[in-house]
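What you see is the complex with one protein chain gone and the rest in place.
For reference, chains read A and B in written order, and residue numbers begin at 1 within each chain.
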Amino acid sequence: MTIDERYDVAVVGAGAAGLAAASECARAGVATLLLDEQPSPGGQIYRSITTTPLADRRVLGSDYWYGEALVREFERAGAAYAPRSTVWAVTPEGGGFEAGVSSDGAARLVAVKRVILATGALERPFPIPGWTLPGVMMAGAAQILLKSSGLLPRGRIVLAGSGPLLYLLAAQLVRTDTRIERLLDTTPPARWRVAARHAFAFAVSPYLAKGLGLLREARRAARIVEHVEHLEALGDRRLSRVRYMAKGRSEEIIADLLLLHQGVVPNINLASAIGCAQRWDASQLAFIPVVDEWGASSVPGVSIAGDGAGIAGARAAEARGRLAGLHAACALGRLDPAERDRRARTSRSELARQARGRAFIDTLYRPAEPLRLPQGDTIVCRCEEITARQILDTVKLGCIGPNQMKSFLRCGMGPCQGRFCGLTVTELIAKARGVPPAEVGYYRLRFPVKPVTLGEIAALPQTEASVQAVARLAKSED
Amino acid sequence: MTQDFDVAVIGGGLVGTAIAYGLARLGRRVALLDEGDIAYRAARGNFGLVWVQGKGLGLARYGSWTQLSARRWPELARALRDDADTDVALEQPGGFHVCLSEPELEQRSAMLGKLIAQPGFERYDFEILDRAALASRVPGIGPGVVGATYCRLDGHCNPLRLLRALHAALEKRDGAYLPLHKVERIERKDGRFAIETGGGRTAAPRVVLAAGLGNAALAAQVGLAAPVRPQRGQIIALERVRRFLAYPMSTVRQTDEGTVLIGDSQDEAGFDVTVDTAIAATEAARAVRIFPALAHARVTRMWAALRVMTPDAFPIYEQSASQPGAFVATCHSGVTLAAAHAFELAPRIAAGELGPDLHPFSAERFHVRKAA
Partner (left out) sequence: MFARRPEAGPSNVAVTIDGQPSMARAGDSVAAAMLAAGLLACRTTPVSGAERGPFCMMGVCFDCLVTIDGNPNRQACLVAVRAGMRIERQSGPAAIPVEGEPSA
């Protein structure tokens, strides 16, 4: 697909928020480019929605198939769509921005006036002993295999963790007659009482019926163990057993596949590298970009929409995408503020509706501390294979933050750029120092936020100044 | 609450930590005062060369100081293995400065010749290699390479592990590391220096300013001058690849971990540490000309760091005349000079006298008027 050299707006990510944002922009007459790392639109929640082999809609469920309408709307709106295109940098340039895009092995720079980041969420790290063994995967991975390839897990399958996605996966597996050995629910017992404070809001929210329904389904074919406190994946070169503790008793079962999930967190790497301010959210236990009611970040011209701006689910993501798109169109003079506000009304009320009950879900499914903060030889940084013990020993040496930690241990320096270790490292340091995570901070992230080849960088434009800065023909070496 | 030490070293980067370690080895009670987790930290942006060739044009003494450090570097590596149980991966197989055009090679050779011919310069051998000679020693050299200069004294190490090892070794020798102690004020009272920081007060009869770019403001408080400015340098880091490069080069090196680092840029951008895409492109293009196979390796990180640059690029080492006991130490080659800082500079600071052979490094050479 030929990407032009310039657009008014670049939208990064083709999930609910990205599709909605691009649709609103394009409909308002804004020259819009939607950049998608995946080969087809849908992001993660609506993954492979245009290509999934699971034609029987009951398997994936109506929440999933809702996404079809979003894609159709986008296809009609008139924006340009660039699949298999990874954005590795967004830098300020000439009053607007330059997006570094890697597409089919070639890097190029696209000039835009405004950027809407819709990079969504990823699953929270789940650092248990043995979590790096082949045979251990995130629950979302199994869902992607189901949606994109019609692949079902087989053998002795164990689901473990907490949160709506886990129960959704369980229900989807049950609908495909897949036997689940155990569903190990790590939601702590006291949590229901704490969450009950928000129960009324939950009861009148869209979540209740959905949630209860999923649990009922999952219960039908899976043995659910509640209040699981401790979890370990065991095996020599592959997962072969899962050990867990529930109600004071230790159990060990044979397992072929362990699917982990304890919630999702915003994917902040691109926003952070751009310089968008982040804040620690104590209820979501994650760093969230700071945005206003239109999704505008602390960097003028950069907006953030969807789960990447704070976890709120697919419908809220769509609403925030629309708001960000309308805001961009207004900022570019294509819509006057009154028209923007008028078009925004439905999204605002949808957002309010989705927000009701969110506090209940966040409180109920808040991942238990022992499963967020590993000990001993449990690997924290998967890429560089750094353990919890090494991190804690380094705090004792006087290392006070994740960036110093990174330079001392290399944790966070691997290709995932801290996506699977950052929150763990911040919380481990915070706990060891006895200060809140907000004070400890997070890795300082830089471009490229996704790897790009040296050859691609080498092919980007140079200037006389850049050549002089490097070759320095006139100056003497020192 | 005031804490008492023999020496307070300000700055937890490579210069400060090496000096502090050297002092601790001599049995001095040392406090190393440092900032927080996010700071300019040239020490974390380093390339990792232990480099001799080309240094000292305009100041022969610097050539000797550099060679001294390179000679004593194995000693530092051993000391860190003993005190910090860490291997900083020092290798000194000699290094290459690769040239991509005839004018580059000519200019390089001429410069080295002029350097070595300086009166009082401690001479060493270097080789000028054409492409064929270089290719026979370094496999994978691309067709666009014209030649290189080689010096047997050059080497490299793992600079991040060096910093970590120095910290651990300092702790082993009972040095006190005080992070979150950014220095606000230094005042001389009754023969001691009272140091006010964001984390409390410290006092010591000797103080060493090793705070990099922060030295400029601090120096004035103790009757010293440290005219330093930031100079941006950019580095590209590639993923781990199978070992293909046994020698350090001035702009490409493969680390002991297998990652590949690419440099080397110099531009004046103030305190801006954002990466300039065009400079990255130039660095990348040159690296691909040197090793075409690297075109397929992936960039995992790019960063810009600020060198601490004096007007003539040479270090400043000086003791305050008006406030004896206060020292300043600044340079932009904290890795290469780590051994000299630990084993040569630290003892002189402990003795209270830098010595005439370090006089060429005083800031007086800039004719800067100092505060009394």
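The definition used in the following text is that a residue touches a chain if its C-beta (ideal position, glycine included) is under 8 Å from a C-beta of that chain, and two chains touch if they have at least 3 such contacts.
It should be emphasised that the depicted structure is a prediction, and the values quoted were computed from it without experimental measurement.
Trainee: Just list which of the chains on display the missing one touches.
Mentor: The undisplayed chain, in the complete complex, is in contact with A, B.
Trainee: Touching the hidden chain in the complete assembly: which of A:58, A:76, A:154 or A:223 does that?
Mentor: Once the missing chain is taken into account, the touching residue is A:154.
Trainee: Which of A:226, A:336, A:369 or A:385 touches the chain that is not shown?
Mentor: A:385
Trainee: Among B:10, B:252 or B:295, single out the residue that touches the unshown chain.
Mentor: B:295
Trainee: Can you tell me which of A:91, A:176, A:298 or A:468 touches the chain that was removed from the display?
Mentor: A:176
Trainee: By the contact criterion defined above, which parts of subunit B meet the unshown chain? Give residue numbers in ascending order.
Mentor: 139-140, 239-242, 244, 258, 291-298
Trainee: Considering the whole complex rather than only what is displayed, give the residues of subunit A touching the chain that is not shown.
Mentor: Residues of subunit A in touch with the missing chain: 37-39, 44, 51, 53-56, 84, 122-123, 132-138, 140-141, 144-145, 148-155, 176, 237-238, 256-257, 267, 382-385, 414-416, 419-420, 450-451.
In the analysis below, only the chains that are shown with their structure count from here on.
Trainee: Report the inter-centroid distance (CA atoms only) between subunit A and subunit B in whole Å.
Mentor: Averaging C-alpha atoms per chain gives centres 39 Å apart.
Trainee: Could you please specify the touching residues of subunit B with respect to subunit A in the complex?
Mentor: The touching residues are 36-38, 44, 54-55, 57, 97, 100, 103-104, 107-108, 111, 160, 163-164, 167-168, 171, 177-180, 236, 238-239, 250, 257, 262, 264-267, 274-288, 294-303, 313.
Trainee: Residue numbers of subunit A touching subunit B in their complex, please.
Mentor: 89, 91, 98, 100, 109, 397-404, 407-410, 413-415, 417, 440-441, 444, 446-448, 451-455, 457-463, 465-467, 469-473, 475-478
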